[in-house]
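Excluded from the complex is one protein chain; the other protein chains are retained at their positions.
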Amino acid sequence: MNPSAGALLLDLVGVFVFALAGALAAVAKRLDIVGVAFLGTVAAIGGGLLRDLLLGDVPPPALADWRYVAVSTAASVLVFFFHPQVNRLTRAVRIFDAAGLGLFAVAGTAKALEAGLGPMPSCLLGVLTGIGGGLLRDLLLGEIPLVLRTGELYAVTALAGSLVVVAADALDVYGAAAASCAIALVFLLRIIAIRRQWSAPLPRGLEDH
Amino acid sequence: MNPSAGALLLDLVGVFVFALAGALAAVAKRLDIVGVAFLGTVAAIGGGLLRDLLLGDVPPPALADWRYVAVSTAASVLVFFFHPQVNRLTRAVRIFDAAGLGLFAVAGTAKALEAGLGPMPSCLLGVLTGIGGGLLRDLLLGEIPLVLRTGELYAVTALAGSLVVVAADALDVYGAAAASCAIALVFLLRIIAIRRQWSAPLPRGLEDH
Partner (left out) sequence: MNPSAGALLLDLVGVFVFALAGALAAVAKRLDIVGVAFLGTVAAIGGGLLRDLLLGDVPPPALADWRYVAVSTAASVLVFFFHPQVNRLTRAVRIFDAAGLGLFAVAGTAKALEAGLGPMPSCLLGVLTGIGGGLLRDLLLGEIPLVLRTGELYAVTALAGSLVVVAADALDVYGAAAASCAIALVFLLRIIAIRRQWSAPLPRGLEDH
C-alpha cells in the first residue's frame, strides 16, 4: 500500500465513524431514511468541506472522489436498519470517534499550513475540520453543538493535536511520525477525558452552577 | 425565447416562490422588514449558493446576476405588506414550492455532473440545492429544518428527481426532455405526498411514537 492509499484509507475510516455518530443522532430525532443519510453524510464530511471552502480547494476532494459519499451513505443506511445494535456499540463508536477527531484535526491543520496559512489560522482550521461535522449535525438537529458544550473537552483535544502539528512544522520535522504522535495525543486525551470526565477551565464565577 | 432565457425564467420563478415561503415564515416570527427581506432572499437563493460554493462557481450566478436578488426582495416585500392575503394563498404557495423543489434539485444535480462530480456526490448536491434554502431559513429562525422533519417526504422527492437525472446522464440521454420528466416526477410525488400524507420509511421501533 503506498502512503497516499494509507492516508485515504484512514480518511475513509474517519468518515465512516463520523457518519455512524451522525446517523445515530438523526435516528434519535426520528428523521426518515433520506434525512438520516443526509445528516450522516454532513456529519462525516462537513468539517472537511468547510476547511476546503476556506482554502479554496473546490470542488472539495470529499465530493470529487465518490468514495467519501459512498462510505458515509453506507454507514448511514447501516445505522438506519440496525440502530438498536449500533446503539449497543456506543462505546466502540466513541472510541472510533476519538480516533476520527484526531485524524481530521491533524490532517486539517497540515493542509492549512501547506496552503501557506500561519500557525494560528491553521490551528483554527484544524479544529474546524475536526469539530465542523459535529457542529453542522447538531445545528441541523436544533441543538447546541455538543462539541462546544461544557465538560466535553472535545474542541480542546482537537486543538492539542493542531498545536503539535504547528510545533513540528515550525521545527521542520513534520512528517508521518509527527502526525501519528499528534493523532495519538488527541485520541488518548479524548479517551481519558471521557473516562475521568475531565473538563477544560470554565469562566471564573461560573464553575459550579 | 432561446433555451437559456427559458431556463433563467424557470429559475426566477423558483426563486420567487421560495422567497414567498421564506418571507411568510419570517413574518410569522415577527421579523422587521429588513429581516423579512433577508430571510426571503436566503430561502430563495441559499440552496444554489451552497452548491455554487462547493463547485467553486464564484461569485455565484445568483449574486452576479442582479435579477435573482431583485426578484427575491420583491417577493419578500410583497409578503411583508400583504401577508394575510398571501397566507390565504398557502395552497398555491405549496404547489409552486413543489415545482421549485423539482426545478432546483434537477438543475443542481445537472450542474454537479457537468462539473465532473460522480453520481452520488451529484445527488447530494442536487438535494442540497433543492432543500438548502429551506434549511438555512429554518436554522436562522431557530427551528429544526422542516425539510428534514419526519413525514414531510421533502428531501426524498428531491432525491428521486436527482436519481432520474443521474440515470439519464449515465444512459447519455440527459436533455430538456429528461429534465422535464425529472421535474415533473418531483412535483407529482410532492403533491401526492402532501395530499395523502405519505411519509418515507422511519427507523425501526420508532414508527409509532
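Points to keep in mind about this one:
In order of appearance the chains are A and B, and numbering begins at 1 in each one.
Definition applied: contacts are C-beta pairs under 8 Å (C-beta built on N, C-alpha and C of every residue); 3 or more make two chains touch, one makes a residue touch a chain.
Since the structure is predicted, the reported quantities are computational estimates derived from the model, not experimental observations.
Of the listed residues A:8, A:64, A:89 or A:156, the one in contact with the hidden chain in the full complex is A:156. Counting the whole complex, the residues of chain B in touch with the unshown chain are 27, 29-36, 38-39, 41, 49, 53, 56, 58-60, 63-66, 68-70, 73, 80-81, 83-84, 139-142. Residues of chain A that touch the chain left out of view are 53-56, 112, 115-121, 124-125, 127, 135, 139, 142-145, 148-151, 153, 155-156, 159, 199-206, 209.
FYI, only the chains that are shown with their structure count from here on.
Chain B has its Cα centroid 29 Å from the Cα centroid of chain A.
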